[in-house]
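Please read the structure below before turning to the comments.
Complex shown without one protein chain; remaining protein chains in place.
Moving on, here comes chain A:
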């Protein structure tokens, strides 16, 4: 192989490659450049140092239920892998089996069970993440008279109970119409579910760490006097690819950082209209300074003191493409998105801290890669 001269692409070329083009009716340049595309003469081989130099993580928001952060300098495939793992592969604890002793409410058993399954629960982190293990149904284990097999242990099954009976409220005011005041337990909420610790569970899930619904106000059923719900539930660990109730996130998604490039100056009334094409805070109106006006070829000649549109914070843009709809801006602005800047948004259902979900997804990806590596080695062998 002959060594060839390595071409170093220009700054503009790199930026062009690195930008998804937002056109009025289509999207261009959707693929990232660092692996799939080959440019003649360039050295685009992946290397860890280059990646380390280019990679950055920025946190924008980090609440327990919602986190937003940017991964910069990474390929879409990897970013997407994180997103997919967060939705489908991170295990959470959810109600899987419901044993109905008595249910005289109008909600049918299956529907009630389905509703219970979708309620997100929280509890002590250590217990949830390290103490609790997968429940695996062992074949040929003896079952008791309820059909519960003998392979349930404190480390794989969490027992919950819901026992509510609707009764008349003797203290209700005369002529009261609100059923919640007229009766006790007219509405059954998630907070009525009680956790029954078994074995070592008491150690991990007590006090503030008890297993409780994330949102105690989730309505489960409505009842009228003499109706009752009496059931117990088993919670297992599961993953989102099995059922959406096991997904730790309400949703996890990302978007690319928008770029707005004003090619030609936008001035005066146009500038104001231009700013209105974007959400608040994206475009700022600034006065043309004397220096700018003095500069030849800048397009600002003779416009000193007029308002010009300046990009303030493209991250706030929702990429509605509204400015491309108006002919006056058509040539003056170029919209795009940074191809390697992923603004993640993770909404946790409450069992995990939202940032922890991401960290867990990294660990998962790593584990998957390890497993894959093993397979590849086996394959080559």
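The rule is simple: contacts are C-beta pairs under 8 Å (C-beta built on N, C-alpha and C of every residue); 3 or more make two chains touch, one makes a residue touch a chain; residues count from 1.
Note that contacts and distances are computed from a predicted model.
Among the names given as "DNA-directed RNA polymerase subunit beta", "Exosome complex component RRP43", "SCF ubiquitin ligase subunit CulC" or "Ribosome-assembly protein 3-domain-containing protein", UniProt records the absent chain under the name "DNA-directed RNA polymerase subunit beta". The chain not shown here is touched by just one of A:92, A:247 or A:354, and that residue is A:247.
Only one of A:233, A:256 or A:356 touches the absent chain when the whole complex is considered: A:256. Residue A:319 is the one among A:67, A:275, A:319 or A:357 that touches the chain missing from this view. Residues of chain A that touch the chain left out of view are 20, 22, 25-28, 30-32, 76-77, 79-81, 83-84, 87-88, 100, 103, 106, 108-111, 114, 118, 177, 240-241, 243-245, 247, 251-256, 279, 318-322, 325, 337, 345, 347.
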